[in-house]
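First, the structure itself, so that you have it in front of you.
Apart from one protein chain that is not included, each protein chain of the complex appears where it belongs.
For chain A:
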């Protein structure tokens, strides 16, 4: 096929191609990993935004529905857990707690029509929905970025490069179903197959 004198050249060319591909794959992994990290950080940003909204929400509801002490207590509890959480897992657990307490609060709010007719309260709800949507989008972006990197990390031959770059499989974020009274749909329940 190839004249004998070109054999060495041919072999060098093949090796060069492999090395170039390897370097490209290595850098890609570094980038993908950083992307996952930044998507994770973005979730935190949005969770913080929601965290900051809660006192206003509680205050406006308390004025009207002051006797619903259990829910307010749970919400305050979950909130302080969130601010005290240090590891990623703790924060995920705490934010799930906040969500469940919030949804219970919103169910209660349905029973107080005076709240619904208050423009200030409606504005607060708009802000809350906006924040919930941002959290959901951030979670989805995070899961999408995990999907991209996991596909390459596990596939051959890129898994060799991944091992060399110390880039490992990342963990998907599973979020619980949250019921909201107002039409905000939680589309963060993407549980991709492993």
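One rule holds in what follows: contacts are C-beta pairs under 8 Å (C-beta built on N, C-alpha and C of every residue); 3 or more make two chains touch, one makes a residue touch a chain; residues count from 1.
The working rule: contacts and distances are computed from a predicted model.
Student: Select, from "Iron-enterobactin transporter ATP-binding protein", "Anti-sigma factor", "TPM domain-containing protein" or "Multicomponent Na+:H+ antiporter subunit A", the UniProt-recorded name of the complex's unshown chain.
Tutor: Looking only at the record, the undisplayed chain corresponds to "TPM domain-containing protein".
Student: Of the residues listed, A:35, A:104 or A:134, which one is in contact with the missing chain?
Tutor: For the chain that is not drawn, the touching residue is A:134.
Student: If the hidden chain were put back, which of A:110, A:123 or A:174 would touch it?
Tutor: Of all options in A:110, A:123 or A:174, contact with the hidden chain holds for A:123.
Student: Even though one chain is hidden, which residues of chain A still touch it in the full complex?
Tutor: So the residues of chain A touching the missing chain come out as 1, 42, 46, 122-123, 126-127, 129-130, 133-134, 136-138, 183-185, 187.
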